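The complex is shown incomplete by one protein chain, all other protein chains being positioned as in the whole.
Order as written gives the chain letters A and B; numbering starts at 1 within each chain.
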Amino acid sequence: MIRDNKFFIENPYGRWVRDNLFSSSSSAFLTFFAGFMVIYSYRGIVGFILNPERMWTSVTYNMKLYMILAYPDEAMIRVWLSVGLALLLGGLSIGFYNSGKTISLGGIFQKLFTISAVIALLIALAPTNTNVIQNDGSIEVVEIIPQDVRMLILGPSLVLTLAFFFLKNIKIKSLFNTAKVNLTYCGLIIASLYFIKIPTISLDSSGERIIPDPFLPIASTTYIPWTILYVGMLIFFFIGSLLKNRDIKIMARLIPIGWFLCPLFIFSWIFKKPLVELNTVFSADIPSILVFGIIGFLIIRFSDNQSLGAYRTPINIGFLVLSVVVFLLPVVFIFKATMVLLLLLLVVSPAIATTKEGKRQLFIVWVVSLFVLTFLIRGASSDTMLVTPTGSIFGGFSLTWLLAIFGTYASFPLGLALALGRTSTLPVIRIICTGIIEIVRSVPYITWLFFASVMLTVFLPSGVEFNLIIRVLILTAFFSGAYFAEYIRGGLQSIPKGQYEAANAIGMNPFQRIFLVIVPQALRAIIPTLVGSVITSFKDSSLVAIIGLFDILRIGTSVIPAQSQPVAFIGRNLEQLVFLSFFFWVFTFVFSRRSMKFEKRLGLGER
Amino acid sequence: MLGKVLKNFDIRTFWRDVRFLKWAGQVLFLVLFAYSLVLFVQTGINNLQSTNIPFSFDFLGDPPGVSIAEGFETLPDSGLRMLHVGMFNMIRIMIGGIIVATIFGTLLGIARLSSNWIVEKAATALLEVVRNVPLLVQILFFQAFLLAFPRLEERDRGEITFHVSSKGIAYPWPERQESAFMFFGFLLLTIYLARRVFKWRVSLLEKEGRDTNPFLWSFLTFLVLTFGNWVGGYKLMGIIGLISGYISIVFDSIPSIAYQVLFSVIAVFFAFRYIRKQIRNTDTGEIRGILSDDDYFRIILSGVVAVFVVLFMFMPLGQNLTYFLEGDELFYKSNWGIPQFFDGVAKKFDFNISGPPVIMSYPEIIQAGTTKFTRYSPDLGKVTTVGYFATWFGVTLYTAIFISEVVRSGIMAISKGQSEAGLSLGLRRRSLLRLIILPQAFRVMLPPMGNQYLNLAKNTSLGVAVAYPEVVAVGQTLYNQEGQTLPVFLVWMIFYCSISLSISSIINYYNRKMKIVER
Partner (left out) sequence: MSIIKTVDVKKWFGDFQALKGISMEVSEGEVLVICGPSGSGKSTFIRCINRLEQHQEGEIVVDGIELTNDLKNIEAIRSEVGMVFQSFNLFPHLTVMQNITLAPIWVRKKSRSESEEKAMELLERVGIPEQAQKFPGQLSGGQQQRVAIARALAMEPKIMLFDEPTSALDPEMIKEVLDAMKELAESGMTMIVVTHEMGFAKEVADRVMLFDDGLMVEENTPKEFFDNPKNERTKLFLSQIL
């Protein structure tokens, strides 16, 4: 039979087919059955998407709405700055953490071969016709891929497939850095913004009538900013590589801190309108930064001093008392915050500022954090742009993103606290924490969201009012905090008892034991789970659409299907949902793949 | 003892004493926690009093003034009844979802381990698609997909077999006849007997060491008995009806308060015994005298269950307790009670009933009342509404995907060494699977499987987004009517907590059972 055929034994491809598709008669049956199912569903999906009933312009036309809802045009630069910040930081980190892995030209061609072969296969299998259900219930057959179009795509992709097939076997010595190759792919994507065209609708000068302009480049209005940002990213990539070559150690600490602070910055840029009055900047901010900078310098300079070391405890207590006093006094919040920061500096500087290098680095960190603090507090205390008199302008993907990130930010410390409480040896604390975790977890997220939207206000003292977004964030923090707590508890329980004993034996107090020995190990053990739960909270954030926040899902399911101006998209739900599925899918898929790679690398360095 | 404590007591250093520090910390924590809780609740009560809708549960007894789109009762006469419909709708999806998701998920998990390339890749692709799209988006997509079908028009009227429209999916369904209860009663008996036969043959196999065909025997038993059942064997079950009739008469003759008290006492007795057993168990266990959190939960759970049984006994039976407490009708009217229950059973299991247990019923598209709208007949065939389908399908598919991961990692966790050891003992493949791989894989899979069931139960609440009237949606309708947000929230909380507790205690029960087997 087939299995005895020479081809299936000697040829490597033949052998692969025999082993993986026809290893037994039942396997052969499965192959045909599953193959049929796959092809059938693929043709169904293509037919569904290319069906003339679908109106994809309803998606492309509303792209901006999807991303930022009605964010004012004159403030768009903030959005670009935020995206830019993230991209530049990304470029910097790619450059700095570049593992130096390389890929050969053959490897690249191998990939290209796979891609073009898959494209050719997909085109070949695509259906020619699809069924359209008419209003009277009858079914009409409509042609969606004309034969000439199919040939037009199939021909070149087949040629390319063949070309790559031969190219990939050529032994070429030259190797390419994977990071650079990936950046080049990014560049290709940016370039495609100029070339790939999609059906769009544009308005005439009066802004009312539509000129059906069938095809325009994907990002006709945004490719210039994207290009600029891409170039910036490249520049930062090279800066990162340079820093890596110079072996600047402090960057290894600054970049994660940068990533941690980045959302906060973006938050204050996009969602706030920082009130930068030169007056206050010169009369308050600059002097306070100067004064605290000098104090910090002195602390760093002399903290190493042995004779001073004896007095460290009284000095610490003195500063603690002082900052409590300052907290009670009616002074500007910045001072209060800086006092606390100063105390922190006092505590850490003896450990870090022991060498000249260490002193310099600590001083830089100190000054930078002074600036950051001032900026953040100024941003937070000025007007909000979350709500305008005409209702919420804030929404779309940026809201989804905000909820996911800040949900994680807020829930992490809460989850850690609850987990420590639940594993505590003190029964009262343990029982209370267990109760909170179990109750919060056994009720679905959507009920907590309803609680946030209609019930939380009842429990707030009169006069205190939170925006719905803030209320949702509070409840989200609790909800995912309870989940985090369970994951972290798993990590904590995996720490052997000997670690506690060793920490005790070298004289650590309970706090040092927990935060220097136990928690770092526990967190390391559960990084994969934590990443998974961040993805989950990203997906869960779509639930806020039900309680009326204008996140990306609600725009797709209730704003766009109700649009009648300038083009009627009424009832166009399906297109939106297909697009949204694809959109979410890309994000979560890419994120989970990346994090898997990241975990692998993380696992290498340690232990 | 006390003297020693006093001897060691030193006023200057007692605040550094570790024991003092521990308890002081806990007391401080408790006080802070209780204080903030009190503050929170107090503010809530104050705020509610200043609005004109003070906190009350009255709406549970009042007629809700709205109808429900689907459920066992579409025009409930009280708020509580309405919530019950919602709860029932939720449980309906949950049970259907758990069963289908388990089967489909297991198949998918096995497909992912298949050596057939195309099967493995297809399963993985499905997994990656479903797993990375938010469930809500999927549910909304299924809804929109169904809604995009043509509407029901006048010309569609008439009898049909299978029909999809924007109103839902209509298909034939076996309709229960009078004799169905007796038939299924007998079927249960049949299954039990087939199991006994299987066990008996297996024990024979072990004793005599020859192949006794246990599968064949039990299957034949099942076939024969079911055939007998179909041709009229179910009439045997009439005996149950006879007995129930007598029980009903007996209960009718004693005052209701008597057996209310009796059953309550029995419930409390069992709860007490259970709690005592738990405490004893932990007392002789490894960690002596220390109750783990799980133990606390089991103890509290059994207490709560006992209280519920007591309340349940007293609640619907003429509302004795509630009349006594409230002075008015708090819960919905009902004449449900023990005698009535047995009376009902006696009517269902009657020697005189005959005829087939089920008859195929075909759906029909009819005119809705006197209006010119067209709809599916509610009494014929089976109609799955859009909301139900979207929620059920979405939740089930999503859970099945995660279950497939559980199954896959469960099977992979059983090391190759295990199967090699089994094979080297000369076991055949099927016995290897049944005796070595599956028992171990099942033990590994059980806890994460339970988690998936819990997630499924919670995810059914997304039905609210597609207007499927499950408990959250119904609650929302209710508080939009009455303004009583907090009581509704409390009902949700109690409902979901008890669902979660039930699922996790079932899983825990099996988990414990497996562990004991392991040792």
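List of remarks:
Throughout what follows, a residue touches a chain if its C-beta (ideal position, glycine included) is under 8 Å from a C-beta of that chain, and two chains touch if they have at least 3 such contacts.
Nothing here was measured: the structure is a model prediction, and the numbers come from that model.
Considering the complete complex, the chain that is not shown touches A, B.
In the complete complex, the residue from A:262, A:508 or A:527 that touches the missing chain is A:508.
From the options B:17, B:58 or B:252, the residue with contact to the chain not on display is B:17. Among A:178, A:457, A:521 or A:536, only A:521 touches the chain that is left out of the view. Although one chain is hidden here, its contacts on chain A can still be listed: residues 304, 309, 312, 350-352, 354-355, 358, 496, 498-499, 501-502, 504-509, 512, 516-517, 520-521, 524, 606-607. Listed for chain B, the residues touching the missing chain in the whole complex are 8, 13, 16-21, 288-289.
Please note the rule applied: only the chains that are shown with their structure count from here on.
Chain A and chain B have CA centres that are 36 Å apart.
Put simply, chain A touches chain B in their complex at residues 20-21, 23, 27, 30-31, 34-35, 37-38, 133, 135-137, 422, 426-432, 434, 438-439, 441-447, 450-451, 454-455, 457-462, 539-540, 542-543, 545-546, 553, 557, 573-574, 577-578, 580-581, 584-585, 588-589, 592. Touching chain A in their complex are the following residues of chain B: 22, 25-27, 29-30, 33, 40-41, 43-44, 47-48, 50, 114-119, 122, 128-129, 131-138, 140-141, 144-145, 147-150, 153, 155-156, 293, 296-297, 454, 458-459, 461-462, 464-465, 472, 476, 479, 485-486, 489, 492-493, 496-497, 499-501.
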